[in-house]
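A single protein chain has been omitted; all remaining protein chains appear in their positions.
Labels run A, B and C following the written order; every chain starts at residue 1.
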């Protein structure tokens, strides 16, 4: 471990902030990541937090690197505990090299003794300036000092951040950040913490946003103009994002009375010609399953963002897991086709959400975006989105007098009209229906309609996103993953440096890409890495590719994988 | 075909009644089946009907046999059309040998010409007696006459049936049945129709009931004392049955405001110590999936009767299908164990429902009974239920002061207390919880609780019902089926008479019995027969037994399989 | 009167002969004709049940969705394209039972739609179980000893929620029902019309005659802007008032969303505003 750590530290520092809910950990996180990025450093941040509004213990892990970084590590180079109990909360992640920064009383005598400790009395300094409220910004200053950032740039950013506040407040915040910076300057700071690698001015111009924002932007790029949802962590962030930009971007964002209303509103909106989204999690999605079946029957394009969290039932509302894959795959009674995306990067979150709207419209099926709390709440910088690569493709026809909504066609896709556009009538029915959309008990029509709906599976399979193979083409070992673990597995494999091992990442998990069986059979040894207890994607592969993956590395404690988790897990499996 | 038919007819007559909804087809069915059984003949009846209250075209198929009979045939030996349009409705089932009985105007000139026709003016005769209302009973008399039943016995039964009505009505019904009988006597009846085989007095003492009644009785035998449900075809019949006998049998039957209330009531009732059932179908069940997950999390025993009907969405409300297997298997977010029964016979419907209550209680998991409209609405005579083989096994402990509802145990099963029984407090929580049932964010506890819940899978697998292997032990071909198709496949195979072919029927579809892989591998050629479009059980076998079944014979037109469907389908597959 | 534009021709209607749904269908067509509504601008939204089959029986666009779920899609359809006339029509079980939560929150939302409920006090399609409006003591195959729940009072609840328009009609009286429907459809905002509808097959208690004997019309002395008076009328049980109980004009959901403040085009006609999106994306480059 130690070797890894030292090597990593050269161009890779991890900073962990830990405090109570409501204590402003998020402000510190926000400032530190923005300051670092503005200074030209690659940065990544992710958090874990309790399902409560005040108290408890939450933490954020920030990584700052000399190369691109997009995955969490367990390792803590710097720990900034903001309240008593904070150190205990992350105790398992402490190592002899962790530098604790903060108040002696908060850290506690034991840890002060047993660890490298830098005393910075945040509260005291803040009180001197004008109030405890500034202690977070003192902490920001201290971190900036530890990392050896340019104080002027830091101050400039803080000024900008608080620009809308009163002059007094701006001045006090500036004082606070300076005081924190200076306090560290007076201490004997371990050498390794100063950032020695060169910042890149290009990074400062890159984008920094969260998974929730990437999904939200992808939706807008996909033409989304209607979102109806019911708040539920961690999916709410997407609703909030769209609500906040709704008026300006032309998205009607409605908080429904429950999830059933939400999905039925979205289907109604899609029927009327909107590009409709619902965003939900866990039990909220369970309540939508009848609606999913309705979308299947009406052949109504609707996009469902399912941000996974640990279940069953209420489970761990603010934690992460990848255990709703099977639920999404089989949700809804009866048989009908669907699409399941599972973005692994912020770029994928954007482009695939956008794509989901187009494919839902093209194939007239429900399309899912499976994310999870980890992806939703994580940030890193990257080049940005290329809007010229996106387009809201519409597949709506102007109806004629003899229009039939469910006209039987060879590929199962009937031209889709909407009410009020053209001379035809657009009739849809949740009962089995004839070509005109009228209820029927003609059982030959029934068979034709089942065949028609299922026929779309063929076309869907042609539009499947290819899994990404990373590493040697002539791999002997293959590590398979899906969804949010992309960067984590990728970094773990890079760190392990095995030249016989490749990674295969699925950002579309259903339909499964036809190359799957061959790609897996090529390997001598295969393992799936996934965040659930029963190996759901492994089962999906067995079922739909007809091949067995040898092993599964699973995690279901509510925290996502870290790079170390994957390295250790794969090493252990490799040694077996 | 013809050979089969002739052979069959010797001891096997099929009578089809067809008329509009509301025309009393069910009364005729009821009388004919009861009269036949009372006379000592084996009898089977099943119906197909539209989702409407009046009009349309519904039909019932009754078989009367010299041996046990429990499956429908397509063949119609006698067709009794009760309204115009009736013959057209079953036209595909007409053969040159079908004898049409009824009114010339109803049958229509074309069919009168082209088929064997016996004119019995039901309405005219009825009007003469006292009103059109008696025409159904005239039809009953005509059928009795055709089959050559003993008139006195028929009259005696009719008298008994109408016993509670006024003397006038009884007398008119007796006249009507006699008149129908006599009318046929005056005609030139084809020989083949008279029942030549000997009735058995034992049959008269057997039970005759429907799948819905078998499930309902099984529930009572399993200790069910609480049922909360929302009406939905075809599951409503079980609710109706339990409501009708609720007061006498001690079952509180409550119609909930929606399915969500129904399942949450049932879980609450189970928490308080009741043996709780919900009965539902299709979309109603989809709405319950969050509740299923709650049952998984609370480890609350609840039994869910899911009577399948064709989807997606509202689909075909009164038709049959076996397409909710995957939904039941994966319903609910998060990961937790469950049990899925799929009775194939009326006896299994009774015993397995009863068993579901015991196993749900023992393992503290949700247990499903998967039936379908076909099973729910079908009748046949059989020896009966042996109550000495049933027992409502309870697994409730008296709590002590230090009681912990979720005590960690090796097999995952914590002793279950109920409020008010003992000195302990019984606390359950849909959030992840500690042993006491209190909400927790301790992620080590989380892992322990997931492991505990999933550990029950092991014990569950020990209690799995073995699939029934019928036919040669040294089979080369294996026909696999599940749920309601038991007797249909069985009769089809008997009729095909292939000595190299065995049938394997699953009445528990999950967990899958461990013998599955071996039983399937033993065969050279395997086929699954199931009532859905995508071969869901075949997929389940691939996933959970790790073997591939070669072929699937599927049907998804809303009608169940008939014996001929299976014979033809298997023959075709065999010839490939 | 001639209701040609809405006629379907010779179709098979799945209702029982004599059902109260027939006069409602006919009256609705008349009301729509008199209001000169273009079938191509009319969307009927329904759930599942006997009443909910009504969209199949008149010429128009329709969305025949899930049991209990007519109001959410109706709300959304109107919000996406306010040019359309949207009518959400279903049975009492559908709207007040399975759909009860949407009923109460739709009233709060106040979309400009008309909500017509066929109130036959029974579940017709599923063969005669109690509905939320079934009278106490009503016996059914499930409520064997008679209904023990207090009947749901849709008018009183709608008035309690300060609905924009609340009325009750009787299917047996086409003349007055038509006028009430016309007022409701013309009304801007959510309008509830609960229509007493005899179910000749499963409800032998609340027959045409029973309704005739138990109703009377509100007269001019009733002031529909008086919420308390409307409530008092809605709670009467000896004889059940008919007519417009309560009218409370207010801005509609579509208006309140402000989606049409600067741009009258329906959402379905709008494209992504690439410039605005690019600008939004840009904000994530500038540290802020």
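For the reader, a short list of remarks on this structure follows.
Convention: a residue touches a chain if its C-beta (ideal position, glycine included) is under 8 Å from a C-beta of that chain, and two chains touch if they have at least 3 such contacts.
Fair warning: this is a prediction, and the values are worked out from it, not measured in the lab.
Shown chains touched by the hidden chain across the complete assembly: A, B, C. Only one residue in the set B:53, B:155, B:195 or B:265 touches the chain that does not appear here, and it is B:265. When you scan B:134, B:181, B:226 or B:556 for touch with the missing chain, the hit is B:226. Across B:106, B:176 or B:209, the residue that sits in touch with the chain not pictured is B:209. Only one residue in the set B:151, B:439 or B:573 touches the chain that does not appear here, and it is B:439.
Set against the missing chain, the residues B:250, B:514 or B:546 yield one that touches it, B:250. Residues of chain C in contact with the chain left out of this view: 97-98, 100-101, 104-105, 107-110, 132, 145, 148-153, 156-157, 159-162, 227-228, 231-232, 234-235, 253, 256-258. As for the chain not pictured, it touches chain B at residues 34-35, 37-38, 157, 160-161, 204-209, 213, 217, 220-221, 223, 225-226, 228, 245, 247-250, 252, 254, 256-258, 260-262, 264-269, 271-274, 276, 290-291, 294, 298, 384-385, 387, 392, 418-421, 423, 425-431, 437-439.
Annotation for chain A: contacts to the undisplayed chain at residues 22, 50-56, 230-233, 236, 239-240, 243-244, 246-247, 253, 255, 257-258, 283, 313-314, 317.
Quick note on the criterion: only the chains that are shown with their structure count from here on.
With centres set at the average Cα position, the gap from chain A to chain B is 45 Å. Per-chain Cα centroids separate chain A from chain C by 41 Å.
Each of the following residues of chain B touches two or more other chains: 50-51, 56, 283, 313-314, 317. Shared interface positions of chain C, defined as residues touching 2 or more other chains, are 14, 48, 66.
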